[in-house]
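Shown below is the structure under consideration.
Yeah, one chain of the complex is gone here, protein chain that is, but the others are all in their spots.
What follows is chain A.
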Amino acid sequence: MEVSYPACSPSEGGGGGSDEPTIRLLVSSTEMNGAGNLMDFLDEPFPDVGTYEDFHTIDWLREKSRDTDRHRKITSKSKESMWELIKSLLDAWSGWVVMLLIGLLSGTLAGVIDLAVDWMTDLKEGVCLSAFWYSHEQCCWTSNETTFDDRDKCPQWQTWAELMTGHAEGGGAYVLNYFLYVLWALLFSFLAVSLVRVFAPYACGSGIPEIKTILSGFIIRGYLGKWTLLIKTVTLVLAVSSGLSLGKEGPLVHVACCCGNLFCSLFSKYSKNEGKRREVLSAAAAAGVSVAFGAPIGGVLFSLEEVSYYFPLKTLWRSFFAALVAAFTLRAINPFGNSRLVLFYVEYHTPWYMAELVPFILLGVFGGLWGTLFIRANIAWCRRRKTTQLGKYPVLEVIAVTAITAVLAFPNPYTRRSTSELISELFNDCGALESSQLCDYVNNPNMSRPVDDIPDRPAGPGVYNALWQLALALVFKIVITIFTFGMKIPSGLFIPSMAVGAIAGRIVGIAVEQMAYHHHDWIIFKNWCRPGADCVTPGLYAMVGAAACLGGVTRMTVSLVVIMFELTGGLEYIVPLMAAAVTSKWVADAFGKEGIYESHIQLNGYPYLDVRDEFTHRTLATDVMRPRRNDPPLAVLTQDSTTVEDAEALIKDTDYSGFPVVVSRESERLIGFVQRRDLTLAIKTARQKQDGVVSSSMVYFTEDAQQLPASDPQPLKLRRILNLSPFTVTDHTPMETVVDIFRKLGLRQCLVTRKGRPATHGSDDEPGPGVHHVQLDPSRVHSTSQTVSKGTGSRPAGSLWTRMKL
């Protein structure tokens, strides 16, 4: 809907008098920075008015109307000359240029991160002698000494023990390897946390809760800055390589949004307008997920479902473009040597059977339960970190957790390697060509089938060995991830959740497979599983388990399924994935409505009004509005009888973020609303720049200043900063409507009137002092509804300020 803000945009002539020269002067004075104009001194626009303070919310409607004004101006000027036409075309295309740049930079950074992680993870175990920059796999790429059983061994790559002592096997070598593994892990995580602490403290954590809040209109200055980008990229590599149980997907979204912010500053269309900037950031988030998973469509859906607050169709198309460009750039860098974007791309197409839906749904239930457990435990631990002494030692905490992780992870071969490799192995189907322990099935020596269609085989001892190691790994990962997520280093959550799910899924898959083989005469198996046929694919169970756990933690629905099938390329498996995702979401929602990111938003107290929440209580606006019965009367400004001194006193004594402007104190008809920051800046600038403005000067919000006798001090005209169309509701508006209005329009405050006049508390017929207003602190909507629902009968306690408690 179109809302006109005649007083707020400097391009329109707000001052009285002759319009035409004023407008031109205003336009020219905004373009010439700081060039003083002697004429119409009082109508000069105040600098910085219309920008926002740190940790405040933006005014979506104002930003939208500013953008419409800008666009209208450009369109009308484009008819004047060819140069203006070209400028208007460039303006229209600037959006696409920004998307292209974001895609290129995100893809490049993701490629660099992938290559560096690959190398540094292997650095913990050994080094490549021929060229130190090769990881284990790359080092043995060209050698001819690899054998079928020992595919990883080649003489160019040596473990540390082998390098230092010359022995590759034996107890001494094992202990030395162990020791050096722990040492490297500690070194990497110590470097990571030190860099974060010294250079960019905002680079820690996942980033997605804060980006969600930023996209809903909050301002956190420096969160998407250049140093944050650099430090996040560098320390992400260190954190992942140190073997901690964390992933890089969430931080990659943050990195991509930093890139988005960086390129926004190139174009004034985006740098000056916070609303447009958030459109670019939504698209950048899609590019981030796209390079993390190799899933462009999944990235766009993730941005739509999880991260963005307002997502118009234009953003959809642009996000898709950015995600595609990022994916192509990553493919061009080719970090994995085989043109795949992600490490665990699997390609089998074995069919699944309807009876297998039972174990899939069981895996969904497991995913939901694990999600609930993880969210509760992690939030409890983070709250403890926030409130107790634990929070005072971030560096020590990181070192301690890394030490425990490394010490416990090394003995188990499944946790020793990086989590991505583990998931890749678990997703893989066991053909005749695999030689890992997990694929140690008893092969029929006379078997002559082609490699893809191996029938179910009994498990050999290697498989049973692998099963109990995997079970230990599962318990370890479940416990350690709770303490790892949320530490003061970049940490993501997707890969550890998928690992937990994949391990559980694979165990279930092998169990079902062996049951089907050994008991093929049971009724359940008789119908669909004949001996000598390839019935069960444990790799598929691992995929389904991974999807279930990820869905249980983040509560993603469509985007999860799309990411999973883009990851694996298996369109046949959509139904099992959906079944598991839906089941895990239902089970997890039964215990608590919020996913991990919303829970972290609540923990931090960010002002985020979730679109999914329903406000189900029958309160009216009159019950929630402020000031309450016993509060001091509402602070208002009058349109022509306030002095500068009064205004300054009002600003100093109260901490409201804005003041209503009324005609006079006797007849309190509403004129408009003025923001605190704008008022402060205007008065400060006027005192500095305009001669004659003193404490007893009168402040005018009217269009025409009255003619004053010459002896009076010069008046201060502030019509320009007045919002002439504040939102008002009547006092009988139900709160659900009010909350809806706040959500849909992105309001920060709205005014309550009764019978056309300001509403009051007190007895119904008495006109009382002041307009009332409702300022909604979204993070407190819940507590309000809770107090009401408890049926105490009292008015809902407190309220509701948009400002953060800083």
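Simple rule for what comes next: contacts are C-beta pairs under 8 Å (C-beta built on N, C-alpha and C of every residue); 3 or more make two chains touch, one makes a residue touch a chain; residues count from 1.
Going forward, contacts and distances are computed from a predicted model.
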The chain missing from this complex carries, among "Response regulatory domain-containing protein", "AP complex subunit sigma", "Histidine-containing phosphotransfer protein" or "TMEM9 domain family, member B", the UniProt name "TMEM9 domain family, member B"
Of A:N334, A:T350 or A:T643, which one is in contact with the hidden chain?
A:N334
Of the listed residues A:T147, A:T165, A:S436 or A:T654, which contacts the missing chain in the full complex?
A:T147
Looking at A:F179, A:W227, A:Y353 or A:W468, which residue reaches the missing chain?
A:W227
Touching the unshown chain, chain A contributes residues 111-112, 115-116, 119, 131, 133-134, 138, 141-142, 144, 146-149, 151, 191, 194-195, 197-202, 204-205, 210, 220, 222, 227, 230-231, 234, 237-238, 333-334, 337-339, 382-383, 385-387, 391, 394, 431-433, 435, 448, 450-451, 486, 488, 603-605, 804-806
